[in-house]
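Missing here: one protein chain of the complex. Every other protein chain is in place.
First chain written, first letter: the chains are A and B, and each begins at residue 1.
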Amino acid sequence: MINKVRQHLSQNEALLFERSSPGKKAYQLPELDVPAVDAAEALGAENVRAEIEGFPEVSEVEAIRHFTRLSTWNYAIDHGMYPLGSCTMKYNPRINELVARIDGLAWAHPYQPEALSQGCMQVMERLELMLAEITGMDAVTLQPAAGAHGELTGILLIRALLEKRGNPRKKILIPDSAHGTNPATAAIAGYAVENIKSSSTGGVDLAALEGLVNEDVAALMVTNPNTLGVFEENIIRVAEILHRKGAMLYMDGANMNALVGMARPGDFGVDVLHLNLHKTFSTPHGGGGPGAGPVCVKKVLEPFLPTPRLKRSGKKLTFDYKRKNSIGRVKAFYGNFGVLVRALAYILAHGGPGLRNATMDAVLNAVYIRKQLEPYFDLPYPSPNMHEVVFSDDRQAKLGVRTGEIAKRLIDYGFHPYTVSFPLIVHGALMIEPTETEGKLELDQFIEAMISIAKEVETDPELVKNAPYGTRTSKVDEVTAARKPVLRWKPA
Amino acid sequence: MYPENFRYTKEHEWIHVEGDTGTIGITDHAQEELGDIVYVDLPKPGTHIEQGKSLGSVESVKAVSDVYSPVSGEVLEANALLADSPEKLNEDPHAAAWLVKVKLRAPAEVENLMTAADYQTYIGAEK
Partner (left out) sequence: MLDVCGAGSPEELFSHLPEAARLHRPLDLPPGISEYEIVEYFTRRAEENGIGYTSFLGAGVYRHYRPVLVDTVVSRGEFLTSYTPYQAEISQGTLTAIFEFQTMICQLTGMDVANASMYDGSTAVPEAAMMAVRATGKGRVLVAKTVHPEYREVLRTYARNQGMPVEEFGYVDGAGTLDLEDLERKMDDFTGAVILQSPNFFGIVDQVKAAAEIAHKRGALLVVIFTEAVSLGILEPPADADIVAGELQSFAITPSYGGPYAGIIATKEKLIRQMPGRLVGQTTDSRGNRAFCLTLATREQHIRREKATSNICTNQALIALMATVFMSVYGKLGLRELAEQNLAKSHYLAGKLTPRFSGKFFNEFVAKVGSPDAVNKALLKKKIIGGLPLGRFYPELADCILICATEMSRKGDMDTVGQVVQPAAATEAAEVLA
């Protein structure tokens, strides 16, 4: 019946601190080739610490077993489909890991002379140019460390331009379907947030937008395709409405995986957008980071990009630090270079045609899932979807089973859950994004699992509500964790 | 269920007035909607609060709700019980788990609020 999973051995493992014993070690330093120094003398006795209380003391074997055992408690893309909507969990090619570890790149110091950094700078220049071509924008900064960081950079750019024009304005408009980072970002950039309700088809409501855009509005932050996976059919009109009033169109590029090679934000009126290299360009999520959030802009915003800017003079690349209109730095050094290397490797491997194929496969996979699951789950917004599809739990909720519970049951079938309860405009959302990574076999197993759960909801709702059963850790008590926070280990 | 001597707001707060002092809390309906409450953020004594404005917030694991003050006035006391035992708000929202006591600035404001009967009709309709 369930053809993807059966029980598997899973080791117990104490915390490092609990399995420590005095004197154990997993390291070996070389003999010191210079005279030892008395710490109290060199640093001042008052500045020298006693031993680090509680710090681990384990052998090398113990260390590797510890982390290996821990690792087996995780689900990962390498295990199977990871259909988290909006997160774009695609395969992470291992070649990217290898090239990011090449000595001359991995050990390059950000302050080594520019003459000895030309290789790194070329990687950055090439990636900037390629991302500009992919997005149809004029200039790119690679400095932001993550998507939310890119958002902040983008909004600060808009603010700087408007300030230069005489009025930074007061508000950022944000659709109610947006990611939470959008309003949080606007607030940090010193803007008030005004929510704009989605239309009945889930897109930006043009009439509402017309009514809201005035001299106080700095920009609209829009995700396209939006968090329903639906392309904003009026995007060009949206841009016009904003531009007519001197406001800007910011695009959250979280869903670029639906567009690469098929449509370019720069061609449909976007002034600034950020990309998530850890989504669209396959750099590993690593359990929650690192990422990279390059920001791509139209020419008019270029003077404001963070310092330093990469600049080519003939055969040589340099960094330009003298940019009087720049918003300043958003991060030390030049960006998450190691992530940039991986993203460039991904783009080089695919090439133009390969990227376009990936986009088509990503959309095909999502539409396929939609068609197969439509008979079993309610689809609140029936517009054509792109790379992801959002169902609601309406039908199942009537039988007392909610999206979060269906998600947990999916674990028993050997899949990571989809995104639960987002976007907020769908009550009880099930947000599914397969990415281009999955072949028909894995997709069919997923579909089969979802249908099976839908049937269980009808025949045995309690079975679904108490899931998961097959995991090493059963349902976790998040309430007690929040009421009585225990955020670090302490000796008993 | 809903004490007759309390008054209620549309945002699901209650107030019990004795003399020029009001005791404020959230209703049983509100705690039910929020689910397991894990944290309560309350103003310090001496804080001035306004009718209809946020006086603090109540948190469940995945949601934060503002608490809107039913009246204007000055906070006299915040319920210390809730700092260590936020779960009391789920167990006894109309008595032990009151949020703040305030000195009323405009006692007439209470007249704008719903009676227990009105409130029950209101939440009945909301459902």
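Operating definition for what follows: contacts are C-beta pairs under 8 Å (C-beta built on N, C-alpha and C of every residue); 3 or more make two chains touch, one makes a residue touch a chain.
On a predicted model such as this, the values are computed, not experimentally measured, just so you know.
In the complete complex, the hidden chain is touched by one of A:L173, A:A219, A:V330 or A:A343, namely A:V330.
Across the entire complex, the residue among A:E60, A:D320 or A:D460 in touch with the chain not shown is A:E60.
Among the residues A:G119, A:G211 or A:P382, only A:G119 touches the chain that is left out of the figure.
Annotation for subunit B: contacts to the undisplayed chain at residues 38-39, 41, 59-64.
Just so it is clear, only the chains that are shown with their structure count from here on.
Mean C-alpha positions place subunit A and subunit B at a centre distance of 39 Å. The residues of subunit A lying in touch with subunit B in their complex are 478-479, 482-483. The part of subunit B that touches subunit A in the complex is made up of residues 36, 38-39, 59, 61, 86-87.
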